[in-house]
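One chain of protein is taken out of this complex; the other chains stay put.
Letters A, B and C mark the chains as written, and numbering starts fresh at 1 in each.
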Amino acid sequence: MRQAEVIVEVPFFDVDAMEIVWHGHYVKYFELARCEFLKQINYDYLQMAESGYGFPIVDIRLKYVASATFGSAIRVVAELVEWDCYLKFHYIITDVASGKVLTKGMSKQVAVSRETGEMCYESPEILLHRLGVK
Amino acid sequence: MRQAEVIVEVPFFDVDAMEIVWHGHYVKYFELARCEFLKQINYDYLQMAESGYGFPIVDIRLKYVASATFGSAIRVVAELVEWDCYLKFHYIITDVASGKVLTKGMSKQVAVSRETGEMCYESPEILLHRLGVK
Amino acid sequence: MRQAEVIVEVPFFDVDAMEIVWHGHYVKYFELARCEFLKQINYDYLQMAESGYGFPIVDIRLKYVASATFGSAIRVVAELVEWDCYLKFHYIITDVASGKVLTKGMSKQVAVSRETGEMCYESPEILLHRLGVK
Partner (left out) sequence: MRQAEVIVEVPFFDVDAMEIVWHGHYVKYFELARCEFLKQINYDYLQMAESGYGFPIVDIRLKYVASATFGSAIRVVAELVEWDCYLKFHYIITDVASGKVLTKGMSKQVAVSRETGEMCYESPEILLHRLGVK
């Protein structure tokens, strides 16, 4: 499967006055798992830049099912589900101890040529090679 | 209209290596405008807690149209569009100088009783009073 | 006096489980006031870069006297106290309502040539011009 995961131990500075992780921090957790996937296929942000492309996020969604608290370990799984015209990932965050689902999400990012600043309507060849689909 | 806005001058620490605002920070900007609205109707987070309720975010979505850069002023408008069973806000962020749309979004939050920890299927009376619909 | 100030309304996402601003966020407040000063003398981060220099922070100190809570307005004053060999600022943060001192601090930053990557042992001419001391 085209996926990667990271385990995050919830830091104190991510927890809000309700004693749960502030909802905005999950965007960071998603990025950690996405970056882990991109690193594993040898196409991280630096390699993207070297290859002449950036992949800005154009759409992101988060659904909160249950909350995470300080010190708990959470598993963040990012799965690549589309790559032809854009990179689309699905995310699922679970509590390591209980296996309970905490958060689900999605992100889309598109290739932009660093030379022209133009958005690409098809994924660059190099990405498809790194994914082993070409 | 049930809306409020804030102006944010993009701080250096919100800008990433691409020299644009890192996508996750927009969740903060949304919250600033939402809190401004709640403050205007006299029902901010502290008043929610005093009234016996929390309103955790259960769903959030962000669509990125264009990027914001260090030092630019952005206008963040939060508009309350539903309040019967949950609070649903729409957001639109524009560049103050050009009027250009940068980001759009949505958030949903539900009332949770602080006493029982249970989710409420209808908005609490106090919220409806503060909104002037009851 | 060589100083500038900003007013910050403490956002919810800066408040921790103790219901006070998490100590690390004050570094952001310091930067907001410092950037305001640099903007006023027409030498912000972008103008620094255009002039061929970066000014990375090399030393920072924060002393916490009292805590700030969600929604309170705080005044952040940055005062430039040295500029010959490095930029040194003093900071003081007070609660707007009570005038009470919350935090004090200091930062030092040195000029680094963007061309050579070397640290400068004297402040660049352009900075001294912007400060009106040359």
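Rule of thumb we're sticking to: a residue touches a chain if its C-beta (ideal position, glycine included) is under 8 Å from a C-beta of that chain, and two chains touch if they have at least 3 such contacts.
Bear in mind the structure is a predicted one, so any value in this text is a computation, not a measurement.
J.: Of the listed residues B:26, B:43 or B:70, which contacts the missing chain in the full complex?
T.: Of the candidates B:26, B:43 or B:70, B:70 is in touch with the missing chain.
J.: List the residues of chain B that touch the chain left out of this view.
T.: So the residues of chain B touching the missing chain come out as 12-13, 15-17, 19, 22, 24, 70.
J.: For the chain that got dropped from the picture, name the residues of chain C it touches.
T.: Spelled out for chain C, the touching residues are 17-18, 20, 23-24, 27-28, 31, 45, 54, 56-64, 67.
J.: If the missing chain were put back, which residues of chain A would it touch?
T.: Missing-chain contacts on chain A: residues 11-13, 28, 31-32, 35, 39, 44-46, 70-71.
Basically, only the chains that are shown with their structure count from here on.
J.: Per the centroid of Cα atoms for each chain, what is the distance between chain B and chain C, given in Å?
T.: Roughly 28 Å, centre to centre.
J.: Whole-Å distance, chain A centre to chain B centre, using C-alpha means?
T.: Their C-alpha centroids are separated by 23 Å.
J.: Round to the nearest whole Å and give the separation of the Cα centres of chain A and chain C.
T.: Centre-to-centre distance between chain A and chain C: 33 Å.
J.: Going by the touch rule set out above, which residues of chain C reach two or more other chains?
T.: In chain C, 12-13, 70 touch at least two other chains.
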